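Provided herewith is a single structure, encoded as structure tokens, for subsequent inquiry.
Left out: one protein chain. Kept in place: all the others.
Going by the order they are written in, the chains are A, B and C; count residues from 1 in each one.
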Amino acid sequence: MRRKNRMELTFLSQSVNESFARITVAAFISQLNPTMDELADIKTVISEAVTNCIIHGYENREDGIVSIVAEIEGESVMIEISDRGRGIENLELARQPMYTSKPELERSGMGFTIMENFMDECTVTSTPHEGTKVVLRKHFSLSEELLN
Amino acid sequence: MRRKNRMELTFLSQSVNESFARITVAAFISQLNPTMDELADIKTVISEAVTNCIIHGYENREDGIVSIVAEIEGESVMIEISDRGRGIENLELARQPMYTSKPELERSGMGFTIMENFMDECTVTSTPHEGTKVVLRKHFSLSEELLN
Amino acid sequence: MSLQVETKRIGQVLCVQLIGELDHHTAPIVRDVIETEMNKSATLHILINMKRLTFMDSSGIGMILGRYKQLLQKGGKMAISDIPANIYRVLEMSGLFKIILIADSEQQAISRLEVES
Partner (left out) sequence: MSLQVETKRIGQVLCVQLIGELDHHTAPIVRDVIETEMNKSATLHILINMKRLTFMDSSGIGMILGRYKQLLQKGGKMAISDIPANIYRVLEMSGLFKIILIADSEQQAISRLEVES
């Protein structure tokens, strides 16, 4: 039987919730028995996407809502991180390595690059003034014992 | 300034999500700098309430939806755990220590007693065939350093 | 799996070491291991060592009570040793301490189980 599981999480756009979000997603994913490295990579990408919602989507307002949906199907996981913030005008430019619209906040412009490299798939959709959604996918190779 | 924070979590009524739920709530609460004992107690009550939704509310069906809302305001936390399952006919009986409707599943009937004892407040509302909601409250005494 | 169960036999005692988290999801694992071991040979007593148990809720109480009742029928006794503080609070509330032998260490539990039998 293919394992299926799903969770939805929403929280306020406060920077204290960045670590909360990555712990939560990591705890959900742990049923796939990931390696330490895989778990670390998942935490990093969640941190990137959630930080972007807070800094860029809501421009550091603390009352925005950040949503995460995670779905496990078989050995694969889909994670969707979204905000209803300002959106992105030029998606191609935004995804360039080292590009940031907020250099004054010491951003490195590496968020999307890390998401793309650490995950199998990274799709970004955005509408200015409506919000941004990042969909990430990754396939995990389950260890033998868990397949039973 | 009084700190305010809020999160909402929903997930499928699968027993594998019991540990996920308690880790998530504990991670959210950790911004209040709880002691190890306080954190352990929170994990226990979340586990009790979520297990009840799965076993009793959805009678071990795996496609029910369990919801958790947690709100921090100042030094207090409110946690609401709810299901849209079968509900409870006799609330007074259900809350009696050692009462369980499922002795054949080796239940101890101690779930509500633990929730009442470990939290400052435990309110249960339920409508047969509609679902059950447990609201838990606890006050944490913040350590000095965090009050600044 | 978030719970590991290790067993060994010392005299008439089946020692069960629980490592990880004991809840509704993992309780059946413990029950199955203990029942299998009890069917293998005539175990008289059971000792549950909780030294490395990091979490337990009332599903654990139900599982322990279930084993206790089975043992009682066979004239056996049950003991728990090395209880962490957070789990102590849960066990205390359940009244389990009135019917089950509590010990600081595995060794102490075993000698008390054997003396009293």
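A few points about this structure:
Just so it is clear, contacts are C-beta pairs under 8 Å (C-beta built on N, C-alpha and C of every residue); 3 or more make two chains touch, one makes a residue touch a chain.
On a predicted model such as this, the values are computed, not experimentally measured, just so you know.
Summary of contacts with the chain left out: across A:Leu9, A:Ile29 or A:Ile54, the touching residue is A:Ile54.
Across the entire complex, the residue among A:Pro34, A:Gly85 or A:Gly111 in touch with the chain not shown is A:Gly111. Remark: the residues of chain A touching the chain excluded from display are 15-16, 18-19, 22, 36-37, 40-41, 43-44, 47-48, 51, 54-55, 105-111, 113-114, 117-118.
We adopt the following convention: only the chains that are shown with their structure count from here on.
Rounded to a whole number, the gap between the C-alpha centres of chain B and chain C is 26 angstrom.
The distance from the centre of chain A to the centre of chain C, each centre being the mean of the chain's C-alpha atoms, comes to 42 Å. For chain B, residues that reach two or more other chains under the stated contact definition are 16, 19.
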